[in-house]
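Heads up, one of the protein chains got dropped from this complex, but the rest are sitting where they should.
So that you can tell them apart, the chains are marked A and B in the order they are listed, and the count of residues begins at 1 in each.
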Amino acid sequence: MISLPSFLAISFILFVSGLVVMIAKKNIIAILLGVELILNSAALNFAAYTRFVNQNLDGHIMSLFIIIIAAAEAAVGLAIVIRFFQIRESIHIDDATQLLQ
Amino acid sequence: MDYTIGNIAPIILLPFAAFVINAFIVKKVPKFAVGLGCITMFASFCYACRVFKDFVFVTYSADYYVHKVFTWFDLGLINGKPFNVDMGIYLDNMSAVLLLMVTGCALIIHIFSTFYMEHDARFGSFFVYLSLFTAAMIGLVLSENLLSVFVFWELMGFCSYSLIGFYYEKEGAGNASMKAFMTTRVGDVFFLVGILAIWSTIGSTSFVDIYAAIASGAFNDLTVVGIPLVTFSAISIFLGTIGKSAQFPLQVWLPDAMWGPTPCSALIHAATMVAAGVYLSLRMYPLMEAGGITTVIAYIGGITAFGAATIALIQTDIKAVLAYSTISQLGYMVLGIGVGAYNAAFMHLITHAVFKACLFLSAGSVIHSLHDHHTDGHVQEMPRMGGLRKKMPFTFIAMLCCTFAIAGFPFFSGFVSKDRILGDALLQALDHKTMIAPAVLGFIAALLTAFYMFRMMFLTFYGEPRDKELYEHTDVETLSWNRNVPLLILTVFTLGFWYSGSLTGQGLVKFPGVEHKEWFSTLIKKPDVEKFTKYKREAWGSTDSRDQFFEKAHYDANHGMTEAQAHHAHHVHHIGAIMSIIIAFFGFFIAYMMYIKKAWSPGWWSSKLSPWYRALQSKYFFDDLYIKVIIQKGLLGMNNFLAWIDMGIYDRYIVDGTEVINRFAYRVSNWFDNKIVDTVGVDGTGASVRLFNVVLRTIQSGKIQFYFMILVVVLVSYIWTLV
Partner (left out) sequence: MFDNFIFLSSAALAIGGALSVVVSTNLMHSCIYLLMSLIGVSGLYVTLSADFLAATQLVVYVGGVVILMLFAIMLTAGSDNKTVNRFGIVKIPPMGNLKTYIMSLLTAGVMGCSVLKMIMNINQTTKLGELPPYSTTVEQIGTLLVTDHVLAFEISSVLLLGALVGAAVIARPRLENEVTK
C-alpha cells in the first residue's frame, strides 16, 4: 500500500488541484493557495523518490529548499497583494491589467 | 623659466572665451558682457606682461625663443616629401614685445570703449567683436607657421569687416566694410598663393622650417613661371602685406574704414591689424631678402608714405587725416623693411601703435563731445571745430604729445623710430643709386607729416571756435577714468626713452643717470637663418628641455659691422637725425604760419597747385581707377561674359536638358511611388499591421491566467515531444 505509485497518485491529485485552483479562481490569494498546492506536490514527489529509489537524503534537501522558496514566495506575493489592494482596493486578478495599457 | 602651454595659451584663450560667452549672453546682459570682455582682456594682458618680463628682463638674449608644436593634420608623404601642418606657438623677442603691445593697446581701448560706446544701442555687441578681434590678433602673434597666421589673418579681416560696418544703418558704412573686405581679399589671395608655393617646396609652413630651408638652399634652382620660386613666394607674401597694411596699390580701403566706431579704428586700423601686415613681412624678412625684392618693398613703402601724406594735407575730417597718416606711417615701416632697418621698422610698428591709438582715442574723445543737436550726430569736420583746448584740456595734452611723437620731435618715440628708418634709408641711398628715390620720398613725407598733424591740431584746438553754437553746447571735460586715463597712459608711452634707453635714441644727448641700455635694438635682431638649420622641435605640452645655453645679449655699438662701416653708418644716422629734426620743426613752422598766424594762406597754395589739389581731392583717382576702369571695364565685361555663359550655355542646355531628364524621371518615379510604394508598401504595411493587430490583441489580453494557460500548453507540448 505504501509504495511509490500511490505517492505519485497523491502528488498528481495535489498538482491537478493546484492547477485548477490557479486557473479557475479569480482571487489573487486563492491563486497563491493553488501555487502552494503545486509546490507541495513537487516536494512530496522528491521525498517519495528519495525513499523508494535512491535512498539518500538529496530529495529531502530539495524538499527543504522548496519549502524555503515557498515561504519566501508567499511573503513577497502577499506583500504584493496588499500593495495592490491599497492601490486598487481590489484583489481581483482581472483588475491587475496595468501592464496591458 | 620653463614655458608650458598653461603659461601661454591663456593669452589667446581668455579673450576667445570671452567672445564665445559674450556672443550668447550679450543680448540679455550687455553690461556683464562688457565687464567680462574687459576683465579677460586684463588677465590676458597680465599673462603677456609675464612673457614680456621673462624675455626682456630675465633671459635678455637675442636668440631665445619658445617653440611648441603639435601636428594638426598629416597628409603623409607626397612625392617623397612630408606634408603635414603643425600648429603651435612660436615666441621670440619680437613676439613678446608685440604681444605686450597688442594686449596693452587692446586693454586700453576696451576701457576707452566703455566710455565711447556707452550710449550706443549695440554697446555689448561691440565688445563681442573686440574680444574676437583681440583673440585673433594675439593668435597671429603667437602663430608658428604661415597657415595659422593666415587663419587668424582672415579672422581679423572678418572682425574688421564687421566693425567697419558696425553702424550698418548708414549706407556708407556697409559699402565701406565691403570695400575693405574685398580690397584686402586681393592681397590675401596672393598671400595664400605664396603659402602654397612655400608649402609645396619645403613641405611645411613653419617659420623655423622656412628659415632653415632658406639657409640650406632648398629654394635654389626652383622657378615658377620663369621667376625664381623664392622671389615668387616673397612677392606673393608681400602682396598680403600690401593688402592688410594698406600699401600703395591697395591703400584705398583704409580711409573708408573710418566709418567704424573710433575705438575700433584705434585698435584695428591703427594699432594692430594693419600692423599685422608689417609683422608678417618682418617675420618673412629672410625670404624677402633671399628673393631680392627689398628694393621693390622700399619703393612701395616710400610711395605710400609720400602719397598718403600728401592726401592727408587737404583732408577736413579729423579721422580721415589720421587714416591717411596711418597709411603714411605704415609706408614708413615698409620702407624700413625695404632698406633693411629690421629693428627700426619693428620699433616704428610699436611706437606708431601707441601714439596712433592715442591719437584715434583723442579724436574719439573730441568727436564724442561735439554733438550736433540739429542732426543728432557727432561732428568730425575740422572746419566746425577750433579753440577746443579750453574745453578739453586733457585730451588736448594727450593729442599734443602724440602729435609731437608722430611728427618726429626729439624726445618722443616717433623721432626715435622714424629717424632710424630714415637714417638707414639715407645710408642705402648713399650706397645704391636706386635707393635715392625712396629715401627722398621718406624725408618729404616726414615734412608733410609734421605739417598736416600740426594743421590738424591747430584747426581743432587753437584759434577761435568756428561753429559757435556747437562750441557752446560742448561740455567742459572733467578727468574721468575711462575717458582720459587711457589717453594719459598712452601719452606716457609716447616718450622716446622707453624704447631707446636714451632720450633721443641717437646717443647724442645723454641724460644723466640713464644707462645706454638700448634693449630694443639689442634684443630684436634679424633672424639668423643659419641657426635654424640645427633646430630641434619641441613637442606640444612638454616643458622646454633644450639644454642649449642662450648667452645674454650685449649692446653692440657697431651693430655687427666693422669699425669703419659703423662709423660711416653712425655718421649718416647723425646727419639723418639732424635733418629730420629740422624737417619736423619746419613742418611745424609752416603749419603755424598758415593756421595760427594766418600769414600764409592755404588757399593761395591750393589755387597755385590746382591740378594737384584736384588730384588730392579725388585721392589720386585711385577709387576712380578701380571702379571705372578695373571694375567697370574689366570686371564688368568679365562679369557679363560669365553671365552669358551662365544664361546662354549653362541655363539653356544643361539646366533645361536636366529638366527634360527630370520630367521623365518624375513620371517613372511617380508610377513607382503610386503603385509600388503606396499600394504595396504603405497599404500593405497597414494591412499586415491590422492583421497582426487582431492576432496579437487576442493573445495580449493582460489576463495573467490566460498567460499561465499558454505556459501550460507550451509545457505540455514539450513533454509530448521529448518524452
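FYI, a residue touches a chain if its C-beta (ideal position, glycine included) is under 8 Å from a C-beta of that chain, and two chains touch if they have at least 3 such contacts.
Quick caveat, the model's predicted, so the values are computed rather than measured.
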| item | value |
| --- | --- |
| In subunit B, positions touching the absent partner | 709, 712-713, 715-716, 719-720, 723 |
| Contact set of subunit A toward the excluded chain (per top definition) | 1-8, 10, 12-27, 29-30, 32-34, 36-37, 40, 43-44, 47-48, 50-53, 55, 57-58, 60-61, 63-65, 67-76, 78-83, 85-87, 89-92, 94-95 |
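Simple rule for what comes next: only the chains that are shown with their structure count from here on.
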| item | value |
| --- | --- |
| CA centroid of subunit A to CA centroid of subunit B, Å | 87 |
| Footprint of subunit A on subunit B - complex, ascending | 700-705, 708-709, 712 |
| Of all residues in subunit A, those that touch subunit B in their complex | 19, 22-23, 26, 31, 93-94, 96-97, 99-101 |
